[in-house]
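Missing here is one protein chain; the remaining ones are kept as they sit in the complex.
Each chain carries a letter (A and B) given by its place in the written order, and its residues are counted from 1.
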Amino acid sequence: MSFLCALSVVIALVPLAFILFFVLRQGLPALNWAFFTEMPKPVGEAGGGMANAIMGTGILIGLAALVAVPIGITCGVYISEFKTSRLAPAVRFAADMLNGVPSIVIGIFAYAVAVLPFKGYSALAGGLALGVMMMPIIVRTTEELLALVPPSFREGALALGATRARAVMTVILPAALPGIVTGVLVALARVAGETAPLLFTAFNNRFFSTRLDQPIGSLTVQIFTYAISPYEDWHRQAWAGATVLIAAVLAFSLLARAVTRRLERMHRG
Amino acid sequence: MEDETSVVDQPGIRIQTAVRTDVVPEAERQAITIRDVQFYYGEKQVLFDIGMDIGENRVTALIGPSGCGKTTLLRCLNRMNDLIEGARIRGEVKVKDRDIYGAGVDVIEVRRRVGMVFQKSNPFPKSIYDNVVYGLRIAGQRDRRKLDEACEASLQRAALWDEAKDRLQESALSLSGGQQQRLCIARAIAVEPEILLMDEPSSALDPLAAVKIEELIYSLKERYTIVIVTHNLQQAARVSDKTAFFWLGRLVEYGATPQMFTNPREKLTEDYITGRFG
Partner (left out) sequence: MALSPTGRHRAGWADPLFRVGTGAVAVLVIAVVLGILVVLLNDSMLSVRKFGLSFWRTRTWDPVAGEFGALPFIWGTLYSSVLALLLAMPVALGIAIFLSELCPRWLRQPLAFLTELLAAIPSIVYGLWGIFVLAPAVRWLEVHTPEALRRTPFFSGPPLGVGMLAAALVLAVMVIPFTATVAREILKAVPVSQREAAYALGATRWEAIRLAVHYGRIGIVGAVMLGFGRALGETMAVTMVIGNNPQVALSLFAPQHTMAAVLANEFTEAADTLYLNALVEIGLVLFIITVAINGLSRLLIWRMDRTRARPTVIKTVPLAA
C-alpha cells in the first residue's frame, strides 16, 4: 500500500521531469541574445526574437498589478477588520467564486467592458483581464496575513490613542506587508503565465509597442501562435519562450518561498 | 462505597476530603511490574528510576502536579509513546510477566491487551455501533452476531446501553460529552483488554457526568485492572485502591489510598495533598 502511494508521487513527478527536461532541451539552444532583443521576423524568415512579447508581458502584469493590488489589499483589509459585518462573508464568498471562474470567461468580461466599447483590442483590456484574475488571490493573501499579525500590535497602537483606521494603516498593515508583497509576487507569476484571457483583449502585436490603447504582444500568446504554426523555426522559438516563462515562474516561486521563510523566522522571534 | 469525611487542618485552611477508609487487601497477582524505568524525550530525561507494581483487579491512581511525568508513564504502559519522535525508554515494563518492550513483541497486540481512554473523548465520526466494534473489526472479527453481542455487552458494562440501544446507528457525535466518554470506555473494553489505562477521564466533564464515570470505574475493576491518571485529588481518594505520587519525574510515594491521604510517609506527599503546592 505504501508502495502505491510512493508510486503516485512518482507518477506525478514524472511529467514534471519530462516537461522541464523538454523545455530545457528544446528551449535552451534557441535562447540567444537575439531572442531577447529582436522582434519577430516575417513569416518564412529565420531568426528574430520575442523582445516585444517579453516587454508586452511586463507591461500587462504591471497594469494588472495597478488594478488588482490597491483593490485587493483594501478589500482584504475590510474583510479582516470587519469580519463580523454582514458584508464580509459575502465579499469573501465573491472572492472565492472569482478565483474559480475560468480565465477565458474573464477574458469575455474584459472584452465586453474594454474592447467592444472602444472598438479595438488594447493593452488596457488585457491588463484589466489579468487584474481581475489577480484580485481574489491578493484579497485572500492580505486577509490571511493580517490575521497573523499578533493582537498585541493592535492593542499597543490603540492604547496609545490611535484610531482603528490609524492602527491598521500605520501598524498592522505594515507588519503584514512583507507577506503581502510575497503574495503579490506569487499572483504576478501566475498571471504572467496566462494566455486565454489575452487572446481577445490584448490580442497580439508583432511590432514593438508600448501604447496602452493598442494591441500588445505577450510571451504567452506569442508562444501559442508559434506553437500552432507549421514552421520549425517558430517551434524552436516557442520552446525558448517557454524556457523564459518557466524560469520566471521558478524565480518568483523561490523568491516568494525565501521571503515567507524569513517572515516565519521573524514572527517566531 | 464507604466513606468517612475527614478534615485536614491547616492554619487558616480547612480542606474537606472524602476518603475511603476500607483498606483493600493487596492484590494476589501483579498485572504490571515496572522496574528501573528511565524515559527521555530526545536529550531530556523526564522519568527517573521508576519502579512499582500494579495489582490485578485494582484501581491504581497516579497523581502529581502538571509535568511530573504521570501521563508519560501511563503512555509507556501501552507503548503510545512510540508515536512520539525522539522518545526513548530504558528499563522493564512487564504486563502479566511479559516485557512489552522486549524483542519480537507485537505492539498491536500490546495495545489490545492494554486499553486506553483519553482525557478528551474522541469518538470517531461514525455510528455508535461502528465506534464500539471498531477495535474488534480491525482485529479481524467479521461475524455480525459476535459483533452485536460484544457491542451490547460493552455498552452495558459502560452503563450506556439503556441510553444508546435505540440509537446504535446514529452518529456518535450526537451524544453528550459524558455519554461520549462512556462510549469511548465501551469502545476500549470491547476488545477485552486485561488492563485499562485512563488519562484524566472525567476532567473535561461537568461534575455530574464525572461522578458517573467514577461509579463506572469502581464497577469495572472487577473485570479489569485500572490505572488512572488524575489531578483531581478528591477523585483519586474516592475511587482508587492504591495511589502513587509523582514529582519531577520521580515516584515519591506509593501506598494504599486511605493511608496516603490521611497519613502519608513523605513530607512532599503531604504538602501536595494538603494543597501547599501544585
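Operating definition for what follows: contacts are C-beta pairs under 8 Å (C-beta built on N, C-alpha and C of every residue); 3 or more make two chains touch, one makes a residue touch a chain.
As the structure is a prediction and not an experimental result, all values here were calculated from the model.
Q: Using the whole complex, pick out the displayed chains that touch the missing one.
A: A, B
Q: From the list A:Val43, A:Val101, A:Ala147 or A:Leu177, pick the residue that touches the absent chain.
A: In the full complex, the listed residue that touches the missing chain is A:Val101.
Q: In the whole complex, not just what's shown, which of B:Leu205, B:Ala244 or B:Met260 touches the removed chain?
A: Of these options, the touching residue for the absent chain is B:Leu205.
Q: Per the definition of touch given earlier, which of A:Cys75, A:Leu145 or A:Ala175 contacts the omitted chain?
A: A:Cys75
Q: Just one of A:Leu31, A:Met135 or A:Val149 touches the chain that is missing; which is it?
A: A:Met135
Q: Which residue numbers on chain B touch the omitted chain?
A: Chain B touches the missing chain through residues 78, 80, 83, 108-109, 111-112, 115-116, 118, 120, 122-126, 134-135, 138-139, 163, 173, 176-180, 184, 187-188, 191, 204-206, 208-209, 212.
Q: For the chain that got dropped from the picture, name the residues of chain A it touches.
A: Residues touching the hidden chain, for chain A, are 1-2, 4-9, 11-13, 15-16, 18-19, 22-23, 26, 70-71, 74-75, 77-79, 81-82, 85, 87-88, 90-91, 94-109, 111-113, 132, 135-136, 139, 163-166, 168, 189-190, 192-196, 199-200, 203, 220, 223-224, 227-228, 235, 238-239, 242, 245-246, 249-250, 253, 257.
One rule holds in what follows: only the chains that are shown with their structure count from here on.
Q: Rounded to a whole Å, what is the gap between the Cα centroids of chain A and chain B?
A: Centres of chain A and chain B (C-alpha means) sit 56 Å apart.
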